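Here's a structure for you.
Every protein chain except one is present and positioned as in the full complex.
Up next, chain A:
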Amino acid sequence: MSVTPDSPSDLTRRIVLQRAAAAGLLAVPAAGLLSACATGGDGETQEQSEGTKTAENPFGVKEDAALEVIIFNGGYGDKYATDVHEPLYKKKFPKAEIKHEASQAISTVLQPRFAAGTPPEFVNNSGEKSLDFGALVADGQLQDLTDLWDAPSVDDPSKKVRDTVVPGTIDVGSFNGKPYVLYYVSTVFGLWHSGKLFKDNGWAPAKTWDEFVALLDKIKAKGVTPFGYAGANAAYYMWNVILTHAAKIGGPEVLKNIDNLEPGAWTAEPVKQAAAAWAEIGAKYIDKSFEGLKHTDVQLLQNQYKVGFYPSGDWLENEQAKDTPPGFEYQMLPIPSLTASDKLPVGTVRATAAEGYFVSAKSKNPRGAMEYMRQMLSVEGAKGFTNVVKSATVVTAASSGYAFPPGVASSQGALAAAGQNVVNLFFDGWYKELDTEARTATNELMFGRIKADAFCERIQKKADAIKADSSVTKFKR
């Protein structure tokens, strides 16, 4: 190519670059148009399939409509869905195609689908990377489950589904009074220990705080770490203990105030007392290295008889099944009373329905997903679940007379003994930021970097900030 250097119209490198930059600038406004599609997704709803309503088919499911089922592959696995619930649905609608997917990161898989307006029908929203229920509700993504609870039960058409489950189940999944989430697994929280270790050493479970501390001393003397939880990822197991204890001291309103973001809810006297009591346990009876361990690490140590008490819910036994030595015999102890003037008796436990399932309101076949839930709530569906994962469900008729393994048997016993004295809390599902702050503060408290007062004030500050943040949807109970 012959180029005359003095030709004024010649393309120099500089000119090419300048023009490329100009083209780039022109492209930027176009990019703004492009971006409109990622954050859009409102307005357009997919066409939803509908069949005819009959007594057998109360939601009017179209019998050949496909159903997409997403299961969180965590402590309970996904075998119960593929082996029990999906076959039940398939039996009812043989022409329906079920697309099953298991994931350990629900939000990673589903966030883009919700944003694009093509969500799957049925979702088990759980685990560390679960979608924010509050945000989903605020956004109208969840199907109102009132129809499900009012539908006739599979086993006895004269009964409504709402009458076949443990009282409180519907409330747990309700947001400002409307049911959106099915919490399916009956969960009891407490302090877990090995029946064998305690029997061999002649240790008796404690009821009062003095007995408890004396017991921890005895355990320590044996060279076993008396108490422990995992700071790296499971600090909420511990705030759960502190708050349940606070509810025992001050009554269930303590937790209600916390959930409702009432001013001074966290700095209330019962919360302070509970925090101070447990901070002392942290200072004397926890191995400092536990702050750097994950929950499975500490649970494994307990299976090796190196940890006395471990706070958790009754999924623990199933989760540890393959690491538990024979004869270990999990047992659950309700949290001991602090003083004789506690408002609630020593047997009080935190129990709830856990493991959330929802139906996407904007999916193609929400009716099918509600029918899927109705099948889950049948005695056959619930018994099948219990057989696979060894945990009780919210379906009352399915767990009576079932031979549970020792741990779940003891937690079910504690629940029965508690009677009406059952407490629960919801703030962690409603306001994830508050949960994070409570976890961080709990580690600070239990591993001795702050005192009870600072613990309460710091979480209160976060609660106040969330209350003042207009972009966060608030919930009440």
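Quick note on the criterion: contacts are C-beta pairs under 8 Å (C-beta built on N, C-alpha and C of every residue); 3 or more make two chains touch, one makes a residue touch a chain; residues count from 1.
As a convention for this text, contacts and distances are computed from a predicted model.
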Considering the UniProt annotation of the chain absent from this complex, which name among "Protein-export membrane protein SecF", "Ion-translocating oxidoreductase complex subunit C", "Circularly permuted ATP-grasp type 2 domain-containing protein" or "N-acetylglucosamine transport system permease protein" applies? "N-acetylglucosamine transport system permease protein"
Chain not shown: contacting residue from A:A81, A:V123 or A:A235: A:A235
Which of A:K159, A:K222, A:K288 or A:K476 contacts the chain that the document leaves out: A:K288
Decide which residue listed in A:E50, A:E63, A:E101 or A:D139 touches the omitted chain of the complex. A:D139
Out of A:N125, A:N443 or A:Q460, which touches the unshown chain? A:N443
Where chain A meets the left-out chain, the residues are 1-2, 11, 16, 19-20, 23-24, 27-28, 30-32, 34-35, 38-42, 107-108, 111, 114-115, 129, 131-132, 135-136, 138-141, 231-233, 235, 287-289, 291-293, 432-433, 436, 439-440, 443-444, 447, 449, 471
